[in-house]
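Heads up, one of the protein chains got dropped from this complex, but the rest are sitting where they should.
Then we have subunit A:
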Amino acid sequence: MIKAVMVMNTQGKPRLTKFYEFLDFWCVVLCSRAENVSNFMEADSIFGPDSRLVYKHYATLYFVFVFDSSENELAMLDLIQVFVETLDKCFRNVCELDIVFNYSKLHTILDEIIFGGQVLETSSAEVMKARISLKLYRISYQNSFWLEE
């Protein structure tokens, strides 16, 4: 199962954190890792036994998933890609600022992809559809705060 999802920038500022299991401590040194090394890190010492960590670096952001041995490492890496591609579709060329000011949207999208630590949806098209169907629903309310891009 997936234990946590984190997004942070190269200065270590968190941009999104979501825990599916209680983890009492996190502080990860990712920035010191060179490019062109693997995307895996030993996480047992940080998150307790049977934890693996996969991260992916996009421009100024690190996307980090923490999970246990019941998940496939590369599939997790793919899932990060799906998450980012979905964000990209949603924000049209997503950048850190989009994420900072729209973290509520980030949560909604993440909830459509990972659910209680399990993979819910892997097709970014489907995630967008779900979002659109929610959006249509919201238009019937005047007080919508999703003033769309």
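Just so we're on the same page, a residue touches a chain if its C-beta (ideal position, glycine included) is under 8 Å from a C-beta of that chain, and two chains touch if they have at least 3 such contacts; residues count from 1.
One rule holds for everything that comes next: contacts and distances are computed from a predicted model.
Visitor: I notice the complex is incomplete. Of the names "AP-2 complex subunit alpha", "Response regulatory domain-containing protein", "Protein farnesyltransferase subunit beta" or "D-aspartate oxidase", which is the UniProt protein name for the chain that's not shown?
Guide: Options "AP-2 complex subunit alpha", "Response regulatory domain-containing protein", "Protein farnesyltransferase subunit beta" or "D-aspartate oxidase" narrow down to "AP-2 complex subunit alpha" for the missing chain.
Visitor: Can you name the residues of subunit A that touch the chain not displayed here?
Guide: 13-18, 20, 22, 33-34, 36-42, 44, 49-50, 69-70, 72-75, 77-79, 81-82, 100-105, 107-108, 111, 115-116, 118-126, 130, 133-134, 137-138, 141, 143-149
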